[in-house]
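Shown here is a partial selection of chains from the complex, left in place.
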Amino acid sequence: MKKIEATIQPSRFESVKEALLEAGIEGMTLIEVRGHGRQRGHTESYRGREYSVDLLPKVKIEMVVPDALLDTAVAIIVKSAKTGQIGDGKVFISNVDEAIRIRNEERGEGAL
Amino acid sequence: MGYSWKAISRQLIQVGIVILLIFLLAGAARAQATPAATPAAPAPGVTPEHITQLDQGVAAAQSSADNAWMLASAALVLLMTGPGLALFYGGLVRQKNMLALMMQSFAMMAWVTVLWALVGYSLCFGSGTVIGGFEHAFLRGVGIAPNPDYSGTVPQLTFMVYQLMFAIITPALITGATAERMKFSGTVVFVTLWFLVVYAPLAHMVWGKGGFLNAAGGGRFPTLDFAGGTVVHISSGVSALVCALYLGKRTGYPKMPMPPHSMMLSFIGACLLWVGWFGFNAGSALASNGLASSAFVATHFGAAAAVVGWSAAEWLKNGKVSALGAISGAVAGLVAITPAAGFVGPMPALAIGLTAGVGCFLMVTRVKAFFGYDDALDAFGIHGAGGTIGAILTGVFATRSINPIFHDVAGKSMRVGWIDGHWQQVGNQLAGVLIAWGFAAIGTIALLKITDSLTGVRVSEEEESQGLDITQHGEEAYNLER
């Protein structure tokens, strides 16, 4: 099993989600994060005090998929999250030893 | 240390309480002492001078009484715009555009006030058939003496500032349709023009001395509009529709979900609108008399019945009653009762509210979906539609037993609305409505084009997705982290 962690633009999330569902990939967890990278932020000013906001709102999708599905899933995410502009985000892939479905204690890829 | 001051303070407070109690008893004992006198009367004497004095005393007292209510009403009407409408609209948009919506209302509170002082009041309430003259520019001649053309008792200053509050909220209502995509600079420029070119003439025609729709002033087409159904709600609602069409849809609409970012704020806003509307409608009696009470009651009943109407419709459709539905219904009812408030009794008020509640529900859920325009916060669906419904029903339910506004040459009061048997009034109302629709629509298109060429009206797509708060105002509504 592999874990996919994709940090994307919030505005792209809906389409990524739909693309995944169409492909029959149902299970995912969403986290609201703020990210820093190449993308430039903006400055805000309150009563003359200026703040440069360089942490931008992003959405992080976490999903564990069977090895077989990994490439499809990644491809879908990259495709539907891409705008081609700086700030599109990253996808990271790492290994997962075990998965358990709490409801019925099923283990392994079947639990996904 | 942390401990010691705590200890000290506790002792302090304990001592404090004891002392306090002693004081209280001491004081309580004395309470009766308070004398219950009333101001001593001057030595009497049945002289003409004294009678004149009394005449003036009565006039002064009556003026003060009416002024007390009118000043309170003016404050209530400002409360409708800020924070009322600002919250109602601010809660309905997405978080990233919320300050922008609030700012658009707040800008009216400031900028329209300045315009009003310079020329606005004069254009609205000077004399003329279509628009007022400049006789009151810079508020020349607007003092504490009443202006008998409009209100016999309260200082003209009161009348002037009270009417100003109406001029503030009207353009603010339009921002509900342009929400989430219109430039701030464009909004300011557009509103400036709109106030001078659309609002001022319309207000003058319906309410101004010599206005040809002015029912009280014997205009050609006497349109009954007690507190602004035509001047405020139809004008803003129709202009809102035109703006929505001109600006086009928000990016992603209607596919992308755009639920209100805070129903809570919209709820507060709606409640403040309801409360403030008492000043709006009952204040339009321009006095603290029975007519004001009657308008107050009609206003409250109209709002309540509309909530019931909208909620019932919603229940039948979804099996649920939503908070957004309830507050939208309230606003729809308040809009519809506005022109009628000072002409109809309590029961017709309920009927008008109920009709408006159901009517606007259909506008917002069916008609809008059918045509597919993006009237973001339903400024047209509620103010345009509700105002029109109200204007027409006013012609139906207006009665001289509430407000004998029409007189024959002999000064004998004549029948007012259909319910009095004067069905022609419905025609007059339609005339007023049509004129207002046409005037607002045409004016708005022209002014939008002008504004577009000056500052542009719509933000770039990127600004839109980043949100107007950051791109237009360089701020965020919430900075909860840190």
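As written, the chain order gives the labels A and B, with residue 1 at the start of each chain.
FYI, a contact is a pair of C-beta atoms (placed from the backbone, for glycine too) under 8 Å apart; a residue touches a chain by one contact, two chains touch by 3 or more.
Worth saying up front: this structure is predicted, and the values here are computed from it rather than measured.
A.B. asks: Stoichiometry for the complete complex in this file, please, as a label-and-count formula.
C.D. replies: Formula for all protein chains in this file: A x3, B x3.
Simple rule for what comes next: only the chains that are shown with their structure count from here on.
A.B. asks: Report the inter-chain centroid distance for chain A and chain B in whole angstrom, where each centroid is the mean of the CA atoms.
C.D. replies: So the centre of chain A lies 47 Å away from the centre of chain B.
A.B. asks: Chain B touches which residues of chain A in the complex?
C.D. replies: Listed in rising order, the residues of chain A that touch chain B are 11, 14, 34, 42-46.
A.B. asks: Quick one: in the complex, what on chain B touches chain A?
C.D. replies: On the chain B side, the touching residues are 256-257, 465-466, 470, 474-476, 481.
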